[in-house]
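Please find one structure pasted underneath; my questions will follow.
Excluded from the complex is one protein chain; the other protein chains are retained at their positions.
Labels for the chains are A and B, by order of writing; each one numbers its residues from 1.
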Amino acid sequence: MPGAPARQKTARCPRSIGEDAGDMDLSAIGSQLLVGLSRSMILFIISSGLSLVLGVLRVPNFAHGSLYMLGAFTAFTVATALGGGPGGFWWAVALAPLVVAGICLLVERGLLQAIYHREHLMQMLLTYALVLIFSDLVKLIWGVEYKSLMPPPALTGAFTFLGTSFPRYSLFLLIVGPLVAVALWLFLNRTRLGKICRATATDREMVDALGINSKWVFAAVFVLGGWLAGLGGVFMAPTVNIVLGMDHSIIISAFLIVVVGGLGNVWGALVSALIFGVGESFGVLFWPRFAIVFPFLIAAVLLIIRPSGLLKSVW
Amino acid sequence: MRPQPVRPTVEKDATLKRSALLPVAAAFLVLLVLPSFIPSYYVYLFTLIYITALLATSLNFCLGYGGLLQLHHAVFYGLGAYTVAITAVRTSLPLWCGLLLGPLVAAAIGWVMGWFCVRLRGLYFGMLMLALGQLVWTVVYRWYEFTGGDDGIHGLSMPPLIDSLTGCYYLTLVVFFVCLGIMYLMVNSPFGVTLQATRDNPVRSESIGINIRRHQLASFVIAAFFAGVAGVLFVVLERSVSPALLFWSKSAEVLIMCLLGGMSTFLGPSLGAAAVVVLSTVIGIHTEYWLIVLGVILLVLVLFLPQGILGYLEERIGSGRGLKGASEDYVEG
Partner (left out) sequence: MGSCRYKLLGLALLALFLVTVVAGCGGGAPATKEGEKPAAKPIRVGVIDTYTGPATTYTMDALDGFKLALKEVNEKGVLGTKIEFLQRDEQFKVDVAQNWAKELVMRENVDLLAGTINSAAALAVSEFAKENKVPFLVWGAMSEKITGAAGHRYVFSMLPNTAMSGRAGAVQMSKMPYTKYWLAGSDYEYGHSIINNFWDNLKRLKPDVQKLGETWWRVGEPDFTPYINAIRAAKPEVLVVGTGGADMVPFLKAVKATGLSKDVQVWVHTATDLSTLRPLGAEAPEGVLGTNPYHYYYPDTPENKAFVEAFRKEYNREPAAFALYGYLAGKFIAAAYEKAGAVDREKFIDALEGLTIDSPVGKVTVRKEDHQVVMPMFFGKTAKDPNLPYLVAKDITALSGTEIMPPIEEIMKKREGK
């Protein structure tokens, strides 16, 4: 194969990060842990929405990644429309997930409610149809140029932690992630709607028998799921390239996290998001050349060990 | 409880058995003389359709008949194709060895993956398959020294008999008919009937002593084998491989073909494959927005025509013939 001889040269590199790990001090591991945790938080925000929808609606929503992409693109538009000033990001955080939630309401009422009684394969294919449609719509609306969103000035730059620099924005994510988790917990355990959601997830017939209109529960949950996907998109936007096809890169990870965590179990999603995020970031540290296989390897191993997820599935 | 998904049934296929022989033979003869009458591009397109149709039919073998939520079937297609390419460039074995090895390698790796997967149910099954499939994709994408990495392997040479487009057409046509014939016989064999029983009513099947996992694993491996055959034919036609062949979006495309033609019929996936290949070409000539068109078609199908084109036609023609029957949802976790 042409090119192969040239490649062997790099394979015999004198030192790489991986080989270096032995004499790497604690600070490198600490900073890697922080990076992994902040990535886990984004993954959790995105996959918790997917998990909720799976738990209550029982729909494996492949379009969840597209909602995340829409969140990021909308955030860009909101921030630019407001002059791209320092406040732009906060407006985007407030508005973009709402826009996505609005789209979700239309999708749920218009399409999804027609297929609740159908098998998973059909539901997946319908949501995959949405993936295809959204991907081309985004191209039609936003064009093909790369987009970038600026984090607010307070969150730009880095601070030094144990001798290594660490972006402020990652710290921000470390604060926001648990906040979202707590808010979700309060919603599910302290509000009437949340309790109905949990009840619907566990025993739908019973909830129907109690005379609760599950139609609007479903709509509300799907909207909430979309809002979380949009929120994930906004929070991800300042660190990445907002680009066509960004939905493809997240959806498989999100699904694996949700399934490994236990279908529909939001806390399972939190646990497996932590495993994925931290595992991946340590994979980079110790085995950089194969970091790309980590999500799949973790998922495969966990599913083989625990065939129905880490935590109890609500199904 | 969810209503029974539309799935192929045994009786219907059994009645078709004899009466279908004549039209099949006629179709074969027509397709045999076809290359003399159509321009060369359409010969190519027909060859591509046979390959894709074989791939889709093999998926339906474990999806429709076995009731397995196979979300990443393209892995075996890619494995078959890569086996040929790697045998050709990395070993000194003659090419026909690679051609024969392709399906065997696909089946062998299918057996390993399937062994793990059939322990899981429903969506968990699909997701484990997706994870394992993406794992294989990553290895192919990354292992430059062996697989050529993201650049793939191109410009393979074929033996003189199948070097020309018409030669390739005839090879593909014959293999396509033979493989479909074998799969048809399998579906209607005692094994196939038992397989469908495990799909429709796993509890009862188990209670009468059927080993469900073994049957599911067998259907998984057989499907992988025929997907491998399709992969081998793809290399004969295109003489190149690239990691995109086993990316998950390729699997989604094959699933759509099955749905479009109709998963409840044996020939539905072939029709779906032909439709997707032709439509993607025809529409792609006019617009770069093929995906949105495919999305809308898929939306209409799921909402209004879940039994697919052929399933719908069969339902109309042979209306009242048993498609209904209440039993457990096959993918319920």
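Convention: a residue touches a chain if its C-beta (ideal position, glycine included) is under 8 Å from a C-beta of that chain, and two chains touch if they have at least 3 such contacts.
Since this is a predicted model, take the numbers as computed values, not measurements.
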Contact with the hidden chain (one of B:72, B:199, B:215 or B:239): B:239
Of B:93, B:112, B:178 or B:282, the one touching the omitted chain in the full complex: B:282
Residue of A:107, A:125, A:184 or A:244 touching the missing chain in the full complex: A:244
Touch criterion as defined above, residue of B:137, B:184, B:248 or B:290 at the omitted chain: B:290
Hidden partner interface residues of chain B, rising order: 39-42, 44, 48, 141-142, 144, 149-152, 154-155, 234, 238-240, 242-245, 275, 278-285, 288, 290-291, 297, 300-301, 304-305, 309, 312, 316
Those residues of chain A which, in the complete complex, touch the missing chain: 2-3, 6-7, 9-10, 13-17, 20, 24, 28, 31-32, 35, 38-39, 84, 135-136, 139, 144-148, 150, 156-158, 164-170, 236, 238-241, 243-246, 248-249, 281, 284-285, 288-289, 291-292
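Throughout what follows, only the chains that are shown with their structure count from here on.
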Inter-chain centre distance, chain A versus chain B - centres from mean C-alpha coordinates, in Å: 32
Residues of chain A that touch chain B when the two form their complex: 1, 3-4, 7-8, 11, 60, 111, 114-115, 117-122, 124-126, 128-133, 135-137, 140, 248, 252, 255-256, 259, 263, 289-290, 292-293, 295-297, 299-300, 303-304, 307-309, 313, 315
Interface residues, chain B side, partner chain A - complex: 2-3, 5, 63, 69, 71, 89-90, 116, 119-124, 126-128, 130-132, 134-135, 138-139, 141-142, 144-145, 148, 151, 153, 248-249, 252, 255-256, 259, 289, 291-292, 294-296, 298-299, 301-303, 306, 329-331, 333
